[in-house]
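Just below is one structure, and these are the notes that go with it.
Complex shown without one protein chain; remaining protein chains in place.
Our next item is chain A:
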Amino acid sequence: MTTTPAVLDPVAPGTLTPELEKLRLEVRAFAQDYVRPRVARNDHAEADDFDWELVRQGHDLGLLRLVVPKQYGGLGYGVLGVAVALEELAAVCAGTALIFGATLLGQAPVLLSGDPKLQQQYLPLFNAADPVLACNAVTEDLAGCDLLIPENAPYAADVLSARRVGDNYVLNGRKRFITNGKVAHFASVYGNVEGFPGATGLTCFMVSLDAEGVTRGAVADKMGYRACLGSELAFTDLVVSADQVVGGEGNGLIVNLQQMNMARATVAAISTGIARGAFDLAKGFAAERIQGGAPLHRHQFTARKLAEMTTKIDASRLMYLRAAHLADNEIPAPSYEPAAAKLFADRIAIEVAQEAMSIMGARGYLREHGIEKFVRESFGARIYEGTPEVLAIAITEALYAQEDDD
């Protein structure tokens, strides 16, 4: 019988590098001391209200340049650093975490481009005195996973068009549900080059959102993640220079997939944070609430629930740490581990948040206790950066993939 030697994961709780452990504690303190007092206000605010002061404080801490290489003024923590930070933020407010997470997505194509000119143009912006946000514009009214799954690309309908005119492209079309779209300085925008059916000519463009031809549309009125703004972006005869193309014309699907594999570990971290935030409330309640002469956690039914919840959170954290570690050490980033981490984390966030609400009984149903916000937000990550159905395709494709170096 042949045995496969066990591979020990070098990244596990308690074994983060001293730098990452320091980052985790700094972000935890920021989340507890600065974000927490603003959570209710930002959650109950109008949909298009945006807390720039919160972003400014996060920027001062370095949250917008965690993944930016040091030579461009960044902190160079990689995807692992972003993931660790986002769990801490999401344990208090997932919407706040996503403001910073969406910026990573907008930065990713520039990082992946290997193009010193693009990197010099965009990356030092995140080290300026004032905060700069970025975003990633993929989703459209009629096209979501058609822009993610290569087999679907020929059938994509009504995709934002890019017409080549000399050394420029002219973009026309609309993007929807773009996190940070209302407030970002620039975006990676995916458009289909004219002449290619569906999205088979999909191309990634770096676009200034203050350029003539860009209109920032209405902010979506979401059930959760209200601290960050998701909006429409409209492009009307927007002229983009060909040197703002990432990865070459027609290679947008490839760039997008690579971006997703970088980002999914960080979304899994947000879901882990949501689960942790809900669990912490339930754990505290189960220690204080006396029934039958003993605190709730002494009762076997509740003890079993708490044990299952904390075990799921631990497992989820280990999976996202592994995925982020691999994303920092392999190019192309693996598709299996980030997708599996996100699939699991998104599911357990919903399960743990709902269980936490049930432990808290009537108090869990009241807004003032904060559990209902975690329940609302637990459903968000199931949708963005890959639904469970899209993740299942990525996971099974990885299972059957053959390594081929031509």
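The rule we apply is simple: contacts are C-beta pairs under 8 Å (C-beta built on N, C-alpha and C of every residue); 3 or more make two chains touch, one makes a residue touch a chain; residues count from 1.
Operating definition for what follows: contacts and distances are computed from a predicted model.
Note on the omitted subunit: UniProt lists it as "SCP2 domain-containing protein", one of the names in "GntR family transcriptional regulator", "ABC transporter substrate-binding protein", "LPS kinase" or "SCP2 domain-containing protein". Note that of A:Asp51, A:Asp328 or A:Asp346, the residue touching the chain absent from this view is A:Asp328. Of the listed positions A:Ala47, A:Cys145 or A:Leu257, the one in contact with the omitted chain in the full complex is A:Leu257. Here the missing chain is touched by one residue of A:Leu54, A:Leu112, A:Ala323 or A:Ile371, and it is A:Leu112. Screening A:Pro69, A:Gly217 or A:Pro295 against the full complex identifies A:Pro69 as the residue touching the chain left out. Contact between chain A and the unshown chain involves residues 69-71, 76, 78-79, 111-114, 116, 119, 246-248, 251, 254-255, 257-258, 327-332, 403-406.
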